[in-house]
Structures are given as structure tokens and as C-alpha cells.
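Removed: one protein chain of the complex. Kept in place: all other protein chains.
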Amino acid sequence: MLWTNIFAGFGGQGVLLIGQLLAYAGMYEGKNVSWLPSYGPEMRGGTANCSVVVSDDPIASPCINMANCVIAMNRPSLDKFEQNVLPGGKLFINSSIIDKKATRTDIDVYYVPCNEIADSLNNPKVGNMAMLGAYLEATKAVDSKSVLDALLYKLGEKKAHLIPLNEQAIELGKQSVRDQIK
Amino acid sequence: MSVVFKKTPVLTDTIMHYCPGCGHGIVHRLVAEVIEELGIQDRTIGFVPVGCAVFGYKYFDIDCVEAAHGRAPAAATGCKRVNPHNVVFTYQGDGDLASIGAAEIVHAAHRGEKITTIFINNAIYGMTGGQMAPTTLVGQKTTTSPYGRDPEHCGKPIRIAEMIATIEGAAYVERVSVDSTPNIRKAKAAIKKAFQCQLDGKGFALVEVLSSCPTNWGKSPSEAMDWIKSDMIPYYPLGVKKDITNE
Partner (left out) sequence: MAKKLMKGSEAIPEAAIQAGCRFFFGYPITPQNDIPEYMSARLPKIEGGCFLQAESEVAAINMVYGAAAAGARVMTSSSSPGVSLKQEGISYIAGAELPCVICNMMRGGPGLGSIQPSQGDYFQATKGGGHGDYHLIVLAPSSVQEAVDLMHTAFDLADIYRTPVMLLADGIIGQMMEPVEFHEHEKRELPEKPWAVTGYDPKSGRKRSIVNSLYIEVDELQEMNDRLQARYKEIQEKEVMVEKYNTEGAEVIICAYGTVARICKSAIAICAEKGVKVGLIRPITLWPFPEKELNEVMAQDSVKRELTVEISAGQMHEDVRLAINGAKPTDFYGKPGSYTPTAEEIAEYILKTREA
């Protein structure tokens, strides 16, 4: 199993965090992982992004050009990284703020209304977790329990009360993928 | 027969390379005597410069480090931070301290580094053959100011003691001279106080010593001593510039 992923969005949308949560979760499950924030020329253009690899085998390159999955939280990220999805790969689009459809036909595309999901939970900050839920549902790369363990580690015990809210966001993200597959 | 004078054991028997009439020999002796009198030979580390005193490690009978040009205060900092019980001093000339090492000395003082600096100001680069120093007097002829130092062209001489005295971390700063016996006595007292300042953990201490360079000044040894008095001291006034060691 090898998942190569690019998480991209505006600074503040929490893309680096959900990338890290995936890496932690993979590590907890005994997999090889790497997390690399924006590097090289791709830093241009005002997007924050990270490359995350989760693999059963030792990871060759942590620098991802062509990815199994691209997570686009905003329009510039979609414009930039749609071409970086491997044929047969998956593209996740935050449909709440991206009005454009994907142009590729050789990949699976998921439209996730991250902001609406967050609004329905009365917390605009959890849109990223909804997107991570969608990713988990579509890939089964790691278990959401591992992601929640990772989140607890990152939040610390003092903020542990935020776990149920994030769990709900993940669940609603997953649901949006199940709805689309139907 | 009674002994009226004896070389301090903190100086080795190595014959010094300094020119006749050079002030370095006097200052070396004063530093070594102070180390002996304070009973700190076995824990004192000397950091010697690049310049005429580059061979200082041959003369001081203590553990020594030869530092890169101007960097002695930084190197001494590293040593002192590793072994705070050691007594660490730098011995630097005016090219070393006032020119290339200006940043290092300012920041050692600024941090209140618990080291002692003996700064030899002889208004010239000695080792490299008599070039202009930041401390060279206005009108003074050197091999790189052959028409005399022109302040319009390269500024007026820098007064290190006064400058360091403005820095919070400096605990004790004094300018002394070795042009005469009374002044040599005062110089020794200042050097001793500067070491005591470190022993008491008070902060950074610097003694600027006005010293002679007859060879590069083109003077006889006695003329050189006279010149310190007639030309250097009026521009570089002697005395304590800062002393908070009693606070």
C-alpha cells in the first residue's frame, strides 16, 4: 500500500494540520510516513501545501510531484495541482468555495462542502476535518480512530473536549463521500 | 644576599621576541604578576591575539589558546561558558580589538561576559609592519597613512575605553599607561582589579593600556615613552571610565 498525497489550500485552512494528522495516524498504525511542507517552486502563489506519504514499504521520495490524491481546499490549489493527480487517482475539492468542476476524466473526483459542514456544526474551523473525513472514506488509508488519537496528541488534554466536534466533522465528511458514491 | 627582584613564575623563561622599548613586555609582566598574586595560575586560561602578542602563549606559563584575529572575546566566551570556574582573559592589540574584532569585544561586553580583557593601544599595527590602526592619532604617519592620518579621509581615532564604558554589561573599564613608573604601578593595580572583577562575578572588565611601539613609530625607546605622554595621553585620557564593582 502506498498513498502519496498533496494537501493544499489557503494559509489558515488547516491543510498542514490535516496532513500531519494523517502522518501521525499512519505512524500509529506502524506504517512508514513522511510529511513535508511546501518546498521548491510550488511555494509560489499564496497557497500552503504539504506532501504526505503513507506506505507499507520504506518511503523512497518524500517529495511528491505526481500524487495518488490531491486535496484542494481553494481554487488556486485546484488550478495548480489538478494536473498532479496520477491517472486513476483521487481529487478532493472543497466545493463550498471552489465553483469550478474538475476537468480530468481519468480520476475519481469528490466534491466536499467543507464550509457548509463546518457551519452546520457552528464552528468554521473544522472544515479541514470534514475534508480529512472525506479522504479517509475514499481511501481507507488509515483508520479514523488513529486520526483522532493523533488529534488528541496535537490538542493536548486541555483541549480534549474538542474531540467530539472534530469527530462529527470527520463523520459528515465521510457521509458526503458515501452520498456521492451512491 | 637578599633578593630585591624576581621574575614571576607565571612567566616562562622563554626569551621574548618584542623589540627594545616595546610596552608588551611590561604588560606581560604585570599580567603574570597579578595572576601570581591572586593565586590563580592553575585555573587561568589566556586567549592571545593575532598581532605582536601572537606568541603570548610562549611567555605566560598557563594554559593558552591562540585565537583568530579579533575573535579572542568570542573564543574566550566559549571557554568560560564551558568551565565557569576558570579565570579567562584575552590579551589583544588595537588592530585586533578595535578594528577587525570590534563586534566581538562590544558583544562580549554587552553580554556582561565574565572575562577580563587587556587591550594594548599603541596607535599602530605592529606585527604587520606599522600600518594605520583605528587608534592612530590625527597626523600620525604610518605605512598606510604616509602623509599623516587625515580625519577627513578616515576619521578620528577611536576611544575604546570610553565606548565600552557606555555598555551596560561592562563592570569595570579603565585606561592606564606604561610610560612611567608611577603609571606602570597604576596599570598593575587596574589589571589586578580587572581580574578581581571576574573572580567576584561582577561582569566584563577591560583595561586599555597605552603602550609604546618605538620601532614602528620611528623613535628611540625613551622618545617613544615621551610621545605617549605628550601625544597619546592628551587624546586618550587616563583613568577609570566605569566601575560598578562595588555595587
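By letter and in written order, the chains are A and B; residue numbering begins at 1 in each of them.
Methods note: contacts are C-beta pairs under 8 Å (C-beta built on N, C-alpha and C of every residue); 3 or more make two chains touch, one makes a residue touch a chain.
Keep in mind that this is a model prediction, so the values were computed, not measured.
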Practice prompt. Can you work out which residue in B:74, B:98, B:137 or B:238 touches the chain that's missing from view?
Written response: B:74
Fill in: Residue touching the undisplayed chain, where the options are B:57, B:125 or B:217
B:57
Worksheet entry | Missing-chain contacts mapped onto chain A | 20, 23-24, 27, 32-37, 39-41, 43, 59-63, 65-66
Response to the item:
chain B residues touching the chain left out here are 9, 41-45, 47, 54-55, 57, 61-68, 71, 74-83, 86, 103-104, 106-107, 110-111
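Everything below uses one rule, namely that only the chains that are shown with their structure count from here on.
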Discussion item. I'd like the Å distance between the centres of chain A and chain B, where a centre is the mean of that chain's Cα atoms.
Written reply: 64
